[in-house]
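A short worksheet on the structure shown next.
With one protein chain withheld, the remaining protein chains of the complex are depicted in position.
Up next is chain A:
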Amino acid sequence: MSLLEVTDLAVHFGGVKAVDGVSFHVEEGEVFSIIGPNGAGKSTIFNLISRFYEPTRGKIRFDGAELTALAPHQVADLGIARTFQNIELFDHSTVLDNLLMGRHRHRATHWVQDLLFLPKVRAEERAHRQKVEEVMEFLELEAYRDKMIAGLPYGVRKVVEIGRALSMGPKMILLDEPASGLSVEESQDVAYWIEDMRRDMGLSVLMVEHDMRLVTQVSDRVLAVANGKPLALGSPAEVQSDPEVQAAYLGTATAEDVA
């Protein structure tokens, strides 16, 4: 059984079929990418998995549990972490606090215990910091540890967001355009990190990305979507050479036009 199984997923906003009959599955320890032109419904698929949108039809199963029956905040408890396309960090907190917020699903103390700051709370805090420090070391964020997000450059914020997702200790991480707006060196870093996440942490990665270099470098399989419909599914090379995918990206050149 696959870790994530998406079956015939669809969401319609009025007459707009943002996602229409998409099916795929992500295996444990796999890097799976979704590509497609702007407005193809890639981020919508993410938001459906995060339960921000209610699907019109279809099923999403993660690790044996049916996601469509859960509230948005319960998705994280199953071990799904995500980042956002346009960076949704907590701007007025430090990098450390942002990563600690990622530990929320592991909190074991009641607010009354927090109010009195019982020894248990301190012990929990130490344990959380230990984990967060590991993530910081992995992503080389130590230099920014106590800096406010509001003052950090774009590239660093992108990395902090990945860090926050990793702090959750997830089984699967959803990366929404992790390399958008990054320099070539920075996106190369992202590629290495994704490989390490899979190899060392045993994570499954589901990624939406436009940078084809990154996609081909790290992905096991790629799903191409356009106008909410699946176009092709397979290895990066197969999908890239698919005529329908090329048509979706470069415009519709049908056989008649060529003739």
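Things worth noting here:
Here is the rule we go by: a contact is a pair of C-beta atoms (placed from the backbone, for glycine too) under 8 Å apart; a residue touches a chain by one contact, two chains touch by 3 or more; residues count from 1.
The rule we apply is simple: contacts and distances are computed from a predicted model.
Remark: of the listed names "Leucine/isoleucine/valine transporter permease subunit", "Acyl-CoA dehydrogenase", "Tryptophan synthase alpha chain" or "Protein NrdI", the one matching the undisplayed chain in UniProt is "Leucine/isoleucine/valine transporter permease subunit".
Only one of the listed residues, A:Leu3, A:Val26, A:Ile60 or A:Met168, touches the absent chain: A:Met168. Screening A:Glu5, A:Glu28 or A:Glu125 against the full complex identifies A:Glu125 as the residue touching the chain left out. Touching the missing chain, out of A:Phe90, A:Phe138 or A:Tyr249, is residue A:Phe90. Residues of chain A that touch the chain left out of view are 47, 50, 52-53, 71-77, 81-82, 84-93, 96-97, 100-105, 107, 109, 111, 114-117, 121-122, 124-126, 129-130, 150-151, 164, 168.
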